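Data first, discussion second: the structure below is written as structure tokens.
This view holds just a subset of the chains, kept in their places.
Each chain carries a letter (A, B and C) given by its place in the written order, and its residues are counted from 1.
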């Protein structure tokens, strides 16, 4: 089964769920550079990445732009609907999608896609419903682990790794 | 015993106790999106949430507004007094209140309410006085765990979980 | 042996050593509210607190002011000299001072005072030279643990605890 789209939640997956508020009107999230390699691994294989998150911040927009993420959907309540529309646009099936999420608003989509995963520290009622419970926590490289695992599953990892090494010679 | 009000301290419960100071006059706290589901679970059951904290910052006000917390009391020295007044206003008994705190200024209130809890990493002299020592640390989802446990105790969890899943379909 | 002054390093003791730099000219440190109780416990016993740190930031000045710390020495290279002068001013002996630090610039002073301590995660060559290796890491409540331990040693803890509880009734 070749995965043709990798989709991901943000808070609790690309972050540890932390939301930093200041005393004015600013807010921070802490991403992990380790996950940026996951985006690169997917791009090399021409697998597009989609972010689908319930929150809506400039923070995530900036991160998506920095990493050249293909699709960004923020402020999404019904993630299944968003994904169905995207699949139609890309002319792929839900069974060709891999999705990682960590909470109840991810649950429906997690049960619809071809490969589903959650970080190690997700609640048990999420872990029980996904194909893969990853070894990494959210914000600690879980997304990168997810992409590597997908590529291994599809026998693409070794070539990807050699390819990436070549980028830095 | 049906709990009719869930009350909570902030620093050390919704956060890991961290207070970020900058070199000017700004300050940050790190909340966890995981706890926001706890607020949602309570709202679905029409159980109001009250924040009672000794500190007084715009940070907590912003977080309370974002999550639509029902009652916010900041700069409170005598938490028992504040709670007694609130119970009178809501016409409920202290034994119908659940409270989570982590330090000495929470101790009196913790011994007065129907259900008391503290995060796993609270001092021993707090742990010794509460009904529940939670599995999660402060800032790591302890408040969400607290709300889930209350709803389980009152046989409301399964319906709540189904209800929340329905919100994201 | 009654301790008459409690002195402390900041980075690595009140913090985990973290220094947050932004892309402009700002900087953050993360303190822990848990340690603020340590300052309170000392004040109740009329034991002054002195901060002695090699760094010099507005960050620490703000934290010291917030907690009403008695003495603040920043930008100090020779901590032993600063402490000797302070002892003279306070007319106390070095053996009546308790000091907590975590690194080589603390080493001389740590070997001069009546009670010395370091956080659990200090380097071995610091641990080997102090009276107490605490259970907590820097930034995780090590300073509070230090103050509690001093008060226990001097049979002041039980009264202090009752006293503090009384402050929040």
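Everything that follows uses one rule, which is that a contact is a pair of C-beta atoms (placed from the backbone, for glycine too) under 8 Å apart; a residue touches a chain by one contact, two chains touch by 3 or more.
Given the structure is predicted, the values throughout are model-derived calculations rather than measurements.
All protein chains share one sequence; of the complete assembly in this entry, 3 are displayed, while the total copy number is 4.
As a working rule, only the chains that are shown with their structure count from here on.
Chain-to-chain contact here is organised linearly: an open path runs through the chains from one end to the other.
The centroid of the Cα atoms in subunit A and the matching centroid in subunit B are 30 Å apart.
With each centre defined as the average position of its C-alpha atoms, the distance from subunit A to subunit C rounds to 43 Å.
Of all residues in subunit B, those that touch two or more other chains are 20, 25, 28. Of all the residues in subunit B, the ones that touch subunit C in their complex are 11-12, 16-25, 28, 55, 77-80, 103-108, 125.
Subunit B makes touch with subunit A in their complex at residues 20, 25-34, 37, 57-59, 62-63, 141, 161, 164-165, 167-169.
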